[in-house]
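And then chain A:
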Amino acid sequence: MTNPTSVSSAGSWLLAALLLLPLLGAVVVVALRGNDGTAKAAALGFSVVEFVLGLVAWFRFEPSGARLQQSFSFDWIPSFGVHISFAVDGIALVMIAVIGLLVPLVIGAGWADKLPEGRSKGGFFALILLEQALTVGVFAATDVFLFYVLFEIMLIPMYFLIGSYGGQRRQYAAVKFFLYSFLGGLIMLASVIGCYVMAGNELGKGTFDWATLVQVVHDAPLSTQIWLFFGFFIAFAVKAPLVPLHTWLPDATAEAPIGVAVLLVGILDKVGTFGFLRYLLPMFPDASRKLAPLVLVLAVAGIIYGAMLATGQRDMKRFLAYVSIAHFGFIALGIFAFSSQSLTGSVTYMVNHSIATGMLILVVGMVIARGGSTRVADYGGMAKLTPVLAALFLIAGLSSLSLPGTSSFVSEFLVLVGSFPNAPVYTIIGTVGMIFAALYVLWLYQRVMQGPLRGNALVGAAGGPGTMVDPEVGAKRAIGDLSGREKLVLAPLVLLIVGLGIFPKPVLDIVTPAVNATMCQAALVDPVQAVQSGERQLQCR
Partner candidate 1 sequence: MTPTYYLLLSALLFTIGAVGVLVRRNAIVVFMCVELMLNAVNLSLVTFARINGSLNGQIMAFFVMVVAAAEVVVGLAIIMSIFRTRRTASVDDSNLLKY
Partner candidate 2 sequence: MSVMTSVLVLAQAQPAQPAKIEAPPIGAIWPILIVLGAACLSVLFEALLPRHLRWPAQVALALLTLAAAAVKLVTYVSDAPAAGETAMFGTLAVDRPTLFLWGTLLALTLGAVLLIADRSVEPGGAFVASAAIRPGTVQDRAQVASTGMQTEVFPLTLFALGGMMTFCAANDLLTMFVALEVLSLPLYLMCGLARRRRLLSQESAVKYFLLGAFASAFFLYGVALLYGYAGSVRLSDIAASAAGSDRSDTLLFAGMGLLVVGLLFKASVGPFHTWTPDVYQGAPTPVTAFMAACTKVAAFGGILRVLQVAFGSTQWEWRGVLWGVAIVSMLIGAVLGLTQTDVKRMIAYSSVAHAGFLLIGAIALTDKGLSGTLFYLLTYGFTTLAAFGVISLVRDSSGEATHLSQWAGLAKRSPLVAGVFTFLLLALAGIPLTSGFVGKFVVFQAAVASGMAPLVVIALIASAVAAFFYLRVIVLMYFSEPAADGPSVTVPGAFTTAAITLGVIVTLLLGVAPAFALDWAGSGVFAIH
């Protein structure tokens, strides 16, 4: 079976290209920002090529091969043992692929958005490409120092994306987002330093190499582990976000432009849960086990709390944020329930949440673009005017409530079925969360899409009360259904939602070996062993 620390550098050029291409793209797009059209085309071009590269990386990845593949490394700060080293395992790879998928869609979705006065499309897309490069780096970094650096750096483009291109309260939201994450990151820095110092004491020379640190730190005494655990945990819990460290997300999501909200929820936040898997479990196995109940409480609290608050929101974008908080509760539940099923479920949840919630956000953005308001109360009966939009809204919503047949079901099922043996009570509460999920999704769908026409924009478009025209015909003329571009943006997501719902094996095959390796590193054993035969059994070398 996989050796948790084995590394293969075949195909490292691919990873290097994945990292550098968006960076190059950002530079080119900034250079072209004088002309909106060229800048947009360039941004889209770069992001599409990046996506293709991501696919190539996916297909060149050998699930049964080394844990870390396509690796490359060179010295950065030799006196501190800092390297610039990147590699991917199955978990990182799927996340990088998701980034590659979402960015072109976000660019496509933002194609015709009106930006605040004085801001250029080029700058907007360049920042998005920059953010892409940094997030790819975060997932691929195998040097903890490098990871930290990228973890903090990636706040900056996002800060500007929210602050420069966001809504009314964008300043507040941007600063809140930044400070929250930055504080979390700084606390993590303390732990990073702690690990480094431990390695220095143990090995004679400090190192930041992830695999080495795992070896060094995971035998540390429990009390030390707990302190170090908390440093990382708080950073990741802010990013994920877990209740009660979540309050930046609704503000940030509400104020961010739609595409940025997709990146924020779909990619940036995943770094937190990715960190749980990549750093907390392997490096602090004892502390993870000890503190699992705490995390589980926060996780299920998030599931219920996020869901209830989602139903209580009046603003659609805030609604989306709370929905995500509930979903992140599931991811955290799966990770800290310590079975290979639940862990695999969490990883696929990360992927599927990006796809499903990403789509939901994009769709809501299209609704908002038509109704001109983010308030739920300003909508009603849109399905009559925009049936295609309504259908896609429903698909995204159903995926969000994890209907079987959508990809989210596979992950939610895995999380819950895998969590149940180790954490039955938490799982039961989490399962009850399914009801809430249905409640908030269908509530929003009903308010926005069903019932009679409501809201100033829609009724106004219909010509207002008392006009001779059939109000629906009038409104239909004023508020069009999805354009070809919008359909093109959503189509890949729908395909993936359904495709991975029916046939998730390609993702599972890539993720499971990495999860198994993580389980081995954390010295975790599956609570349910195979009944049919031993071949599916988890074996650590």
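Candidates were picked such that all candidates are chains of the complex that A comes from, given by their letters.
Quick note on the criterion: contacts are C-beta pairs under 8 Å (C-beta built on N, C-alpha and C of every residue); 3 or more make two chains touch, one makes a residue touch a chain; residues count from 1.
These figures come from a predicted structure and were not determined experimentally.
This complex places chain A in touch with one candidate out of 1 or 2, and it is 2.
By the touch criterion stated above, chain A contacts candidate 2 in their complex at residues 75-80, 118, 148-150, 152-153, 155-156, 159-160, 163-164, 170-171, 174-175, 178-179, 182-183, 186-187, 189-190, 193-194, 196-197, 200, 227.
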